[in-house]
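Everything on this sheet refers to the single structure shown next.
In this view, the complex is presented without one of its protein chains, the others remaining in place.
The first chain written gets the first letter, and so on, giving A and B; residue counts start at 1 in each chain.
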Amino acid sequence: MSKLQNTTKRDLLALGGCAVIYAIFQGLIGFGVIGPFWELNLILIGINIILAVSLNLITGFAGQFSIGHAGFMAIGAYLGAVATVKFQLPFIAAILVGAGAAGLLGFLIGLPTLRLSGDYLAIATLGLGEIIRISILNTPYLGGATGLMGIPRYTTFTWTFLAVIVTIFFIKNFVNSSHGRACISVRENEIAAEAMGIDTTKYKVMAFTIGAAFAGVAGALFSHYFYIAHPASFTFMKSFDILTMTVLGGLGSITGSITAAILLTFISAALASYPEWRMVVYSLMLIILMIYRPQGLFGNKELSLKLFGRLTGGKKRDVA
Amino acid sequence: MRKGKFAKFASLAVTGLMLMALVSGCSQQTSSDVVKLGANLEMTGNNATFGQSAKNGAELAIEEVNAKGGINGKKLALIVADNKSEAAEAANAMQKLITQDKVVGIIAPIASSSVIAGAQVNQDNKVLAISPTASNPKVTVNPDTGKVRDYLFRAAFIDPFQGSVMANFASKSLNAKTAALYIDNSSDYAKGLAQFFKETFEKNGGKIVAQEAYLAKDTDFKATLTKISSTKPDVIFVPGYYQEVGMIIKQGRELGLNMPVLGGDGWDSAKLPEIAGAKALNNAFFANHYSPDDNSPAIKAFVAAYEKKYGAKPDAFAALSYDATMMVIDAMKRANSFDPVKIKDELAKTKNYAAVSGSITLNETHDAVKSAVIIELKDGKQTFREKINP
Partner (left out) sequence: MEAGSIAHQFVQQLINGVSLGSIYALIALGYTMIYGILKLINFAHGDIYMVGAYVGFFATSILKLSFFPALLMAMVVAAVVGMVIERVAYRPLRNSPKIAILITAIGVSLFLEYGGMLLVTPQPRTFPAVFAAELYNFGGIVINSQQIVILAISIALMIILTYVVQKTKAGKAMRAVSFDTDAAKLMGINVDQTISFTFAVGSGLAAAAGVLVGIYYNSIDPLMGIMPGLKAFIAAVLGGIGVIPGAMAGGIILGIIEAMVSGFISSTFRDAAAFGILIIILLFKPSGLMGKNVREKV
């Protein structure tokens, strides 16, 4: 009982900490210290954190490779935009519609495909992501190749920050719940988990659905910031980007995903002035980081003060 | 997994984000004797071929102006930002050029969708953007309000003009009664052209017998071409970009599709005859801004300078981006100021500007009004066929 109280207290403390961070950044934006360009990047970082953390639930905690996350993001971006543009619904409804639709699709897709494992699942999800994108490209109602335009800019730093906090809290608590433990057991050893009476399909689909729903949230935030939802924003390269953040941060480490999302978005922005070299540097960095830290920056550890001492000597763990 | 490490998220986020705040605070350096122009172009991603051509064109323009001493004693500098061929990234790059680099004007992306995504940033920050090629009417006119976007311009024709020019050419000069459309489905430019071609062609009493699509970077078109050939159209309209168009014409001719093939300014490249083969290109026509037969010294000088600097012949993207850059520079000269708003005002007044791609006048919706020429390809050579005034 005391342990539970302890956890709640820590959560409250963390919430307080978040409020302080929010106040600092909102203040910096308000006083113009953070200009529009970096505000935009802050929002992009927020969106990427949601994507990376939600994919971490699927790939890191439940152990299911997915390279189709951009597809769910696209669903959220488009259907959220349809809600505001075609039905004049408020923004919160758009986010919920985006999350709901992406989650539902994640459920429908997950049910049959999650029988696959490893590389096969990876390539199947890649295919599904592309099918979603091609379907959008061929739907005139959604704007086709021109993209869906005229989306109001509702996404602000406040909205993004709130969404990030909700995502992190939800996924962190899910992982620490009995459902989350079941997901981790599926990752560690599916056959053993099944032998222990865990309905592995149920937990895999559950993680997949939740992850997809949060990708939908990220999509809705994304399209309501850039005035447009365009099929080219959701190719499998975007899925690779998200996967890279998740793996680079460390599978099974929420703090890792957050760090990697910040780091990679920041690097991408910093290299914007050297367009010819940007992708070359980015790719080299990816290769070098993976060779030196194949388990990701934090492995499956969460960032803590203790960890700083051990960061260089983290134990290797085979996820596959 | 340990519990309750959530509080540490805070410290992490703060370290990372503070760093950003720091950089944002100190990365704004301005030099007083250099005036910056931005270029928000497709340097990577699917449209990198076009974006890099456009960058070359803009670079050449700036180099020439600087060689002549710049403007009012100030040199120009081109700041290029990559939009990765994505609409959202284009908005991002626009934001960066305006707020970080403090440019006074921007060469906007190639693709209409990318320009539209960034348009609001230009409007909000009062810095003009001129797209070399974006041809969708919505680029300069906000579809929601029906109002002209003050800060958005283009150096290209709009889709309705080019599409209907080719449709009229098909029904009047080629006496075509039926036509097949083969459209680059990933490009709003191609889709726009096809739509207006179809409208005009049907108004002229023609019939569209097939409407097929491909995607950029496709290489095998034979299956669809076989399907088109079974409908026996009088002409085929392929409003795409030269790389795919070249392969389409080559493969189509092999399959015995010998009818005239028509297209738009996306065809203009020295690569087209190389890819398709000179023989296959006979009986092919496209709308363009200028004809190489044109002996205007401006065109000759441009082509020579471009070849000297880049070792390749300029395509339509390079020419139009050169023009767009020169138009902005011309507006600066006329405004006698580097104030973005004044440059915008002068740019809107552009009239009969002698550009490489013809004499350009910007109309009230900020579209370039210029005459189009229809080019016929004969043994791989572009030859003048007709001139159509707007």
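Keep this in mind: contacts are C-beta pairs under 8 Å (C-beta built on N, C-alpha and C of every residue); 3 or more make two chains touch, one makes a residue touch a chain.
If you're wondering where the values come from, they're calculated on a predicted model, not measured in any experiment.
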*Chains still shown that are in contact with the chain withheld from the display*: A, B
_Hidden partner chain, touching residue among B:34, B:255 or B:304_ = B:255
*Tell me which residue among B:92, B:187, B:200 or B:224 touches the hidden chain in the full complex.*
B:224
*Please identify, in ascending order, the residues of chain A that touch the omitted chain?*
59, 65, 112-113, 115-116, 118-120, 122-124, 126-128, 130-131, 134-135, 137-138, 191, 236, 240, 243-244, 247-248, 251, 276-280, 282-284, 286-287, 290-291, 294-296, 316-320
*chain B, residues in touch with the chain not shown (by the definition above)*: 44, 46, 48-49, 52-53, 185, 212-215, 217-220, 222-224, 226-227, 230, 243, 246-247, 250, 254-256, 271, 274-275, 277, 312
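Here is the rule we use: only the chains that are shown with their structure count from here on.
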_Touching residues of chain A toward chain B in the complex: what are they?_
6-7, 10-11, 13-14, 17-18, 20-21, 24-25, 28, 33-38, 40-42, 44-45, 137-138, 144-147, 149-150, 153, 168-169, 172, 175-176, 184, 222, 225-228, 230-233, 252, 254-255, 258-259, 262-263, 266, 269-270, 272-273, 275-276, 278-279, 300, 302-305
*asked:* Using the touch definition from the top, list the residues of chain B that touch chain A in their complex.
replied: 1-10, 12-14, 16-17, 19-21, 23-25, 28, 43-46, 79-82, 85-89, 91-93, 95-96, 98-100, 112-114, 116-117, 119-120, 125, 136, 138, 143-144, 185-188, 191
